[in-house]
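Heads up, one of the protein chains got dropped from this complex, but the rest are sitting where they should.
Right, chain A next:
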Amino acid sequence: MPAVSKGDGMRGLAVFISDIRNCKSKEAEVKRINKELANIRSKFKGDKALDGYSKKKYVCKLLFIFLLGHDIDFGHMEAVNLLSSNKYTEKQIGYLFISVLVNSNSDLIRLINNAIKNDLASRNSTFMNLALHCIANVGSREMAEAFASEIPRILVAGDTMDSVKQSAALCLLRLNRTSPDLIPMGEWTARVVHLLNDQHLGVVTAATSLIATLAQKSPDEFKTSVSLAVARLSRIVTSASIDLQDYTYYFVAAPWLSVKLLRLLQCYPPPEDAALRSRLTECLETILNKAQEPPKSKKVQHSNAKNAVLFEAIALIIHHDSEPNLLVRACNQLGQFLQHRETNLRYLALESMCTLASSEFSHEAVKTHIETVISALKTERDVSVRQRAVDLLYAMCDRSNSKQIVAEMLSYLETADYSIREEIVLKVAILAEKYAVDYTWYVDTILNLIRIAGDYVSEEVWYRVIQIVINRDDVQGYAAKTVFEALQAPACHENLVKVGGYILGEFGNLIAGDPRSSPLVQFDLLHSKFHLCSVPTRALLLSAYIKFINLFPEVKGTIQDVLRSDSQLRNADVELQQRAVEYLRLSCIASTDILATVLEEMPPFPERESSILAKLKKKKGSSKLPDLDDSRRTVNGSSEHAEDTEAVNINVNQTCRFLTEELISTDRPHPTSCSATMLPTRTMGPIHTSTDILNLNSTPSSGASLLVDVFSDMANPAPTEGSEDHFPRFVCKNNGVIYENQLLQIGLKSEYRQNLGRMYVFYGNKTSTQFLSFSTSVTSDIVLSSHLSVQAKPVDPLIEAGAQVQQILNIECVSDFSDAPVLNIQFRYGGTLQNIAVKLPVMLNKFFQPTEMASQDFFQRWKQLGAPQQEVQKIFKAQNQMDTDVAKAKLLGFGVALLDGVDPNPANFVGAGIIHTKTTQVGCLLRLEPNTQAQMYRLTLRTSKESVSQRLCELLSEQF
């Protein structure tokens, strides 16, 4: 084999590359490149037609320049010309250039598609492969449109060469990932499944990749693949290591295919057929057994391949979560890896055990390794391995070992890498709360956290300890004593001052009997920290002082002196100044009774899940948090452990928002209903954005608060569960949650004026993983689009875990319509593309303008609209309780003005309004007659336009 320049080396290219390498500086390089670009440009523009070889050489040089990181804005056409060359080498370079420098220039795409089409039709396998590769590399929509029907045909055709089948399978897989809507399932699917039986293992491998991905989306379609996959797997694992010839990799039989088959099986629950199931169990046992055999080679490749199959088998065992024996065996084998000399294996064993810990069958078995994991935490040199050890300790923690695990994590925290400290703090805080039998332990743990890693203790953590202390009177005295002692330390963290200030302000009286912690001593202690603290903490301390005045009348004078000092009353910070002024005033003029009422002890917080969990999830992103987010598990995650935390997950976002609302306008945790509303802190709302954990601020008119509004719907038990059609609920209202599934929540807020509307759509990512390539489009059918126009503003293509993004839709009603536009949402979650279509609640009645009119006007118009096609009447059964106020609210929400004193029967409703469209205005009168005895309604609508009467009647009659 020749060394540096292979095949038909392009000498000019080699010279150019060495020139670039010899450049002494970046400037010299740029200069050389510009010279070359000028040269190529002139060659391409020159009169003399270039021969194929030169064209290839120059295109290749351009490619090299591009890969160096420079922009290339010409040469695409020449590259496309190369595609139709019948010299393989020119064609190949052309395809490479296109694959690397795809351009969404549609003219070119058409030319490229043409070349591809010719090559696919050439029946020359080398050319076909090049073309398929190009499609897979570019993967654009235009290409998917052009070849979506052709590729399945090539894949299943009897006379297709094996290598082409492989390319076709993977090409189809790529297109399915980018444009799933263009690849319809069809009769080819059954034939693809049968490729699992193919003689050629390369074909089987490629086909398995394809099927595993398709089966995730439509499991039913590919159900038959399960038995074939088990059969194939069984043949591989029982084969002698040389049977599979070149598909044996370092004495391991077809490791890639084995892993793919095991992954395919993870799309399904355990087989129901007993024979099949036992065959699969045998396979898994064989894999576990083989992993225990002495190695056939000392090469790391051998052990890697063997263990790759083992880990994938264990993943399947965990996924099935139904064979206790296998689970425990898996756990034991992983246990051996925990002390393996290969760092990679220790890492993977820790990771894999995390998921085992969440199965009820293997949880106990995992726990037996606690000492090894703790020692890993202490001795591992590699931070990523230590991180996995922390994860595993967290996952294996339960009531029996929580004290030990929390203690170990705390002691590790003293030396932990900065990068993972905050996460450990959150984990410790969660475990301490979850497994606290005795709340003094909990309080100690959190104070220790603050002492050891105060900088990494987020607000959620210290808010939470205060909530718990307030809610549990058995721990209040202890908490007061402990914070008092902790505050004695000469240097203590500001977070401790916050907790200490809050708790002593509430419960300092519980320890005031002891002369060592008399009111004055407590006050002096707190005040000694005051000047070292930031503004929000000082503000909190001022509130603690006014609470002291109420608790301990004997220190009133001292505190008033402090409040009265210039440094408070004239503080440059407006918040501090206001507090000092108001508190001082309050303490002077209010009677003891009033003071006692205003400054009463905080009422308990409503019990709810911890917001710390949400924080942890958000922080971790998608990395393994075994019992919190393993989506694979939920498929048949029957174990109690998993379900338990699942419930927590659902609550997390909600909780976080409740908390936010509560905490918005204060720097102290605030119970919802409380005497503290009289505290002047409330008046200061918006200034304290620093405490606003989700960056929502509290100004009612701002966009962000709309969100709170929208999601506060979630507090009402009714609407959100299930993502049934929420559409009808929006007929009479403009805000709420229109769609929700496990991943995504879509909230709406809309406003309409005349024939125009604006809709704010809020997309909330409920998961702990980013949504990538997030895009939306609004589609209307042809009829609708001529009546209603909806313009969507661009939306951010990335939604962070737990975050929301907003999109604005501008709506114009051109003329009356009856259908609704559809909002299509597409994004990538984990590996898969998600597609969601939601009917947007834009209905004709949104363009109502209410009209007031006197009784006689009403009757006059009513008569004018007397033609039979103008009136629509419907009699229908009440679906809800018949309540006058509810009906009124709905009619007003529908958009009409309610007219009193028109109908002689006061139980009836009469309304009027005008529908505004761009082209016309349609006057509308309606009458709704409830019959409570029969539980029926009669609705009559008269408008000047038949279609309007019809549509309004349909919409409104569904509402009662």
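Operating definition for what follows: a residue touches a chain if its C-beta (ideal position, glycine included) is under 8 Å from a C-beta of that chain, and two chains touch if they have at least 3 such contacts; residues count from 1.
Note that contacts and distances are computed from a predicted model.
Of the names listed as "Serine/threonine-protein phosphatase 2A 55 kDa regulatory subunit B", "Trafficking protein particle complex 10", "AP complex subunit sigma" or "Phosphatidylinositol N-acetylglucosaminyltransferase subunit Q", the one that matches the UniProt record for the absent chain is "AP complex subunit sigma". Looking at A:Asn39, A:Asn86, A:Gln292 or A:Asn835, the residue that reaches the missing chain in the full complex is A:Asn86.
Note that of A:Glu36, A:Glu78 or A:Glu312, the residue touching the chain absent from this view is A:Glu312.
Where chain A meets the chain that is not shown, the touching residues are 1, 3-9, 14, 17, 21, 60, 63-64, 67, 69, 86-89, 92-93, 96, 100, 102, 122, 124, 126, 132-133, 136-140, 163, 166-167, 170-171, 173-174, 177-178, 201-202, 205-206, 209, 213, 245-247, 249, 254-257, 259, 263, 301, 304-305, 307-308, 311-312, 343-344, 346-348, 381-382, 384-385, 621-623, 632, 769-770, 772, 830-831.
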